[in-house]
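A single protein chain has been removed from this complex, and every other one stays in its place.
Letters A, B and C name the chains as they come in the text, with residue numbers starting at 1 for each one.
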Amino acid sequence: MSTLNYRKLSRSGRWLDVRRRRLGMWAYVLNRITGLGLVVYLYLHLGVLSLLLRGPAAWDSFVAVARSPYVLALDVILLAGILIHGLNGLRIALTGFGIGVGAQKALFVVIMVISAVALWVAALKIFRV
Amino acid sequence: MPDLLELNDGLFVAITEADLVFKDRFLQGCAACHVPAREISVEHALAVEPFLNPKILAAIQVPDGVFEPFRFCLAFLATAQENGATIRTYSEVTDLLCAGKNVTGVRIRDQHTGKQEALKVDLVVNAAGPWAGEIAAKAGVGVPEIPTAGVMVALDCRLNNLVLNRLNKPSDGDIIVPQRATSVIGTTSWAVENPDLITIPPEHVDRMITQGQQLIPAVKKVPMRAKMAVARPLIARSGIAARELSRTFECFDHERDGTNGFVTITGGKTTTARAMAEKVSDMVCRKLDISAECRTRDTPLCSYRLFFQQRGSRNQSFVGAPGDRSSGRECFR
Amino acid sequence: MENPFAEEPKPTSAWLWQVLTGVGLVILLGLHFVANHFVAKGGLRDFEEVVAYLRNPVILCLEVLFLLCVTAHALLGVRAIFLDFGLSEPAERRLDQVLKAVGFLTVGYGLAVTWMVIR
Partner (left out) sequence: MNMLKVPLQIFRYKPGQTPGYDTFTVEIPATAHVIDAIDAVWTSHDHSLAFRRACHHSSCGSCAIRINGLEKLPCVTRVTDVWDGRSQVRLDPLRNFPIVSDLVVDMADFFRRMSAADMAMICEAEAFLPFTVDTFAVADLEPKLVELPENFSRFTRFEKCIECGICMSACPTMAADEKFLGPAGLAAIHQARKKTLDPVKVEHLLGLADGEHGVWRCHSAFECTEACPQAVDPAGKIMALRRELIARRFLKMLGK
């Protein structure tokens, strides 16, 4: 039987398509995007740590750059990613253990609210230092 | 086939005095056909079916069940495929191939590919249900069949476990068939010209709802999930109205019309499907000089799930195919 | 045709490890964050402070554990994304080998940097 199949590559990207999807799907896509972002950050972070091997001067000049407001703004984005990914991870773990499966949407709303509040507080703290 | 049947028995209930009069005749009829029908008390009937009309006068329990027509059909087809049959779905018979008055094959159009095809065969069995007359006409022969439509109304929830029937002669809206999460009220009966083009008369739907309430008053409180009408192939008898026609089946060898190589089986209902198949197979064997005993009575059916598996494509991921082996066309969007 | 879905596959604990390391990360990252960016004045330590901080054996253990968890969690996540591409069996095995190698390199690199800093 000859059938019309979608190309593997286009199928593989379909998880990103959130049109007309519901909250659970948004949570999944957000989790994956933040996850990918955090993997990239992890390796950047590890790379930056190599500056420690080049002695105090190299490291301390990096610290000075890191305290610039532009980098601090990036830090806020990073923190948002961590909050969403971490809290949503807890939601997935809970539902995966069979806890709160029926309340998954409510849980997602709750973690988003917590993330927003925590991010606000953290941003204030970051920029006041 | 127990996997495809809800075997919960059925109830025939009397609501009017006239129904009550019918009771003895009904019980005698059941006994004559060796159907173990027995009268149960009204209180017991109401305990078994709490939504039943509390005003019923009598109730008779009979062995009955509810099936899934589609899966039932697939199970037959899967078993046939397993035994070597080729099933051409989405293929419309556009014409019969004839040599003189005799039928020698069929011309079909595959609606998936749009291709026309001529199949030469030893014998054509016309089992087209309500379309049997239309097919037979292509061979220039007649079949005394009337496509008769009936309206059914499915409710948004299930109100009964047993099949509920009005204890009387068949009439409109005298049965409520429960299935899964619905109760289906049936049915009306009127002859149609074209089985493909049935318009549901709104008054038939209303009649189902009002008649259904005689059996289960709660029917009026439940939203309607769906309404449908399909044509059944009924065999015409002169001087009998559509409503009164029985659901018997008949097998016609069109040799009687001077046409060889063409047999029609029509009438009947799903309950008698296997018997119909046996009768027509026997006729086919006789005509083709094959001496074989029909084994369908003792042949267990395959799982309906096999039907698609036998004919569908293989899963490419499992055969280790590199990349996509499709037609190579990308669907936009 | 044989039904490929009717065969019992090899059991896997990848998801469970993803969750366990994830829960570990929530705790460890919390500590890492507080210690490095909130307790430290100005949100980051200078060179001397970093060295002193890492020489604390408890901190060192926690940071190494953090490194292990974060690497495992990240690579299991990447693996999950790749598995969604519906790879062939050999490709799946190769993916596992590559990710294992990346994991060992990452952890090895992290340990090496730490060792050279506190030496």
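We take it that contacts are C-beta pairs under 8 Å (C-beta built on N, C-alpha and C of every residue); 3 or more make two chains touch, one makes a residue touch a chain.
Keep in mind the model is a prediction, meaning the values are calculated, not measured.
Peer 1: Let's see if you follow the contact definition: name the visible chains touching the chain that is missing.
Peer 2: Counted over the whole complex, the chain not pictured touches A, B, C.
Peer 1: Which residue, B:Arg71, B:Arg274 or B:Lys287, contacts the hidden chain when the whole complex is considered?
Peer 2: Among B:Arg71, B:Arg274 or B:Lys287, only B:Arg71 touches the chain that is not shown.
Peer 1: One chain isn't shown here. Among B:Arg158, B:Arg207, B:Arg274 or B:Lys287, which residue touches it?
Peer 2: Answering carefully, the residue with contact to the hidden chain is B:Arg158.
Peer 1: Going by the touch rule given at the top, which residues of chain B touch the chain that is not shown?
Peer 2: Touching the missing chain: residues 2-9, 40, 44, 47-51, 61, 68-71, 90, 92, 111-114, 152, 154, 156-162, 179-182, 184, 196-197, 200, 202, 218, 221-223, 225-228, 303, 305-309, 311-318, 326-327, 329, 331-332.
Peer 1: Footprint of the hidden chain on chain A, which residues?
Peer 2: On the side of chain A, residues 1-5, 8, 11-12, 14-15, 19-25, 27-29, 31-32, 92, 95-98, 101-102, 104-105 touch the unshown chain.
Peer 1: Counting contacts across the full complex, list the positions on chain C that touch the omitted chain.
Peer 2: Counting over the whole complex, chain C touches the hidden chain at residues 3-6, 8-16, 80, 83-86, 92.
We adopt the following convention: only the chains that are shown with their structure count from here on.
Peer 1: Measuring from the mean C-alpha position of chain A to the mean C-alpha position of chain C, what distance in angstrom results?
Peer 2: 15
Peer 1: Would you mind listing the residues of chain C that make contact with two or more other chains?
Peer 2: In chain C, residues 86 touch at least two other chains, as defined above.
Peer 1: Along chain C, where are the residues that touch chain A in the complex?
Peer 2: Those in contact with chain A are residues 15, 19, 22-23, 25-26, 29, 38, 42-48, 50, 70-71, 74, 77-78, 81, 84-86, 106, 109-110, 113, 116-117.
Peer 1: Please output the residues of chain A touching chain C within their complex, sorted ascending.
Peer 2: Residue list for chain A touching chain C: 8, 11-12, 15, 32, 35-36, 38-39, 42-43, 46, 49-50, 52-53, 55-56, 59-60, 63, 66-67, 72, 82, 86, 89-90, 92-93, 96, 125-126, 129.
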